[in-house]
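Here is the structure we will look at.
All protein chains but one are shown at their positions in the complex.
Entry: chain A
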Amino acid sequence: MSTYSLSDGLASGAPRLSRAPLLASWIRVSGAGILASVAWIAFGLSCLWWADVGDWSRTHSLGIAALVIAAIALFGTVGADYLGSAGKALHKRAPWLVALGMFLCVWEVATAKFAWLPLPFFPPPQAIIEVYTDDLPKLLDSVFASVKLQLGGYLIGATVGFLTGVSIGWSRAVGYWVHPVLRFIGPLPATAWLPIAFFTFPSSWSASTFLIALATGFPVTVLTWSGVASVSNAYYDVARTLGAKPSFLVLKVAIPAALPHVFVGLFMGLGSSFAVLVVAEMIGVKAGLGWYLQWAQGWAAYANMYAALIVMSLLCSGAITLLFSIRDRLLVWQKGTVKW
């Protein structure tokens, strides 16, 4: 039996009134989990029931796996009381599990079983699973290459952008020289540099690193600068009367006050650097997920393309999540002042 939610206001030992509301509340709490299980059973059966229209080796395993997931969802829902936080997590995600199971079921039927969607442009789920199992080494190499390139370029761009932004915001002289350059070059999409960069840099790797750094650096610079420039003079006055030297004003007043802006710049830079990464890999670099996509398209290996796209989106959203958690840690003081 599942627990009552807290809003019901009933302690575990409270007297139960009648059967009907009990059943109703049980359905309300566990219904989504049961439905999730049903959806995944449907997906599993759709894999196993009909014969495939094409030649895919993982159909059977996928069907079994779907049934296993359905079983986990069922037992997780019924036994939520004994599973603690895992049960709670399952309960929270159950509606999504329903949607996902239904989507996969429709996808399976529409592609592998009746070919309503034209093959090979729309491969079935088992074809994508096949890529992950059979082409794993190449995919992992690509992931590694992409992460390496992105990380290097992003860190360089973010560091240079941050330092430039602070200098422009702080020093009038630096601002005089750097500001016009920034206005002239900054709005140019970093990808416009691609042809020149691949000529002038010694390797395609260094050219791409430069472009990713450029794409990251511009928003970081502008937002760091505006953050530093918008720090209230009152803070500087307070620090100065307490004996602060200029270095203290920069490091302990301007930078911490500007940090919320800096993070906006870091988020924007991350987004635009992803675009540059993929384009650079498609055009010049002979490794990475962008290159894998291009290669798969050349061989009309559409399942590989979808597989690579899924990995790519997981990596990008993982990077954003990581940046969010760094921000939450550094800007914990904002928690009461800003709506999250």
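Points to keep in mind about this one:
FYI, contacts are C-beta pairs under 8 Å (C-beta built on N, C-alpha and C of every residue); 3 or more make two chains touch, one makes a residue touch a chain; residues count from 1.
In this text, contacts and distances are computed from a predicted model.
A chain of the complex is left out here; the name its UniProt entry carries, from "ABC transporter ATP-binding protein", "Molybdopterin synthase catalytic subunit", "Formate dehydrogenase subunit alpha" or "histidine kinase", is "ABC transporter ATP-binding protein". Touching the missing chain, out of A:88, A:183 or A:252, is residue A:252. Residue A:235 is the one among A:198, A:235, A:267 or A:295 that touches the chain not shown. For chain A, the residues touching the absent chain in the complete assembly are 232, 234-235, 237-245, 248, 252-253, 256-257, 259, 331, 333-334, 336-337.
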